[in-house]
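Structure, as structure tokens:
Omission of a single protein chain aside, the complex is shown with its protein chains in their original locations.
Let's turn to chain A:
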Amino acid sequence: MTDVVVEARGVIKNFGTLHVLKGIDLTIRRGEVTCIIGPSGSGKSTFLRCINQLESLDGGYIIVAGEPVGVKLKNGRVEAQSNVESARSRENIGMVFQSFNLFPHMTVLENICEAPIRVKKENRAIVRKRALTLLDRVGLVSKAQTYPAALSGGQQQRVAIARALAMEPRLMLFDEPTSALDPELVGEVLDVMRGLADAGMTMVVVTHEMGFAREVGDHLIFMDEGLVIEHGNPRTVLNSPAHDRTKQFLAKVL
């Protein structure tokens, strides 16, 4: 069981009276790329945000790398984590957002170095070297001293990926990483993600890019109205979906 990175069981999330997640079960093993597709409002982004506690759970549990998310077991009871404990558990989970969310007042290099230096208290020179290696990997070494506003959307997203990788996470979450990009910039971001998958990173990707899901994904999950409707090999799900709702969704997007 040691190679299970994410174990989610019966995950429930409500926003007031709105039931966003109605019991999600999911297991993700080390090195796997899991793509989540589904119509907007299906709860796929919310589920992703539950994994690193940007949303709290209203039911069920998630275990990431052997640690329960948001809670701790103490004297045979479940207790909520403190803010500091929550922050510590997020260190192992990288996240990439639809809207990049780079820090606009810092250069590209500062964006990448900030968390390793401030959170992990790592040596500046070592972090800087690692940051430049990561920038090289996403093809943006020449932009190290640039501010995010001067970069294209695709470049910003590649920096955001490098920033998340700088914390050396065990798991990477991608929340519609290419949805805010102009069509001609999608490819460069997907290439970086493909390289990351090839390098063996465990990834959960909420996406509308069916091509990426088909070629890179090990698993494809179709969610609708807060439930996992279909789960399987990407080719199988995309080519011959078993459920009517999956068929209807794919007919619209493919």
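Before moving on, here are some points about what is shown:
Going forward, a contact is a pair of C-beta atoms (placed from the backbone, for glycine too) under 8 Å apart; a residue touches a chain by one contact, two chains touch by 3 or more; residues count from 1.
In this text, contacts and distances are computed from a predicted model.
Considering only "3-oxoacyl-[acyl-carrier-protein] synthase 2", "Fe-S cluster assembly ATPase SufC", "Cytochrome b" or "Amino acid ABC transporter permease", the record for the omitted chain gives "Amino acid ABC transporter permease", by its UniProt protein name.
Note on the undisplayed chain: of the listed residues A:Val5, A:Val127 or A:Met167, the one touching it is A:Met167. Contact with the undisplayed chain is limited, among A:Leu21, A:Ile36, A:Met95 or A:Val127, to A:Met95. Residues 52, 54, 83-84, 87-88, 90-95, 97, 99, 101-107, 114-115, 118-119, 147-150, 160, 163-164, 167 of chain A touch the missing chain (whole complex, contact as defined above).
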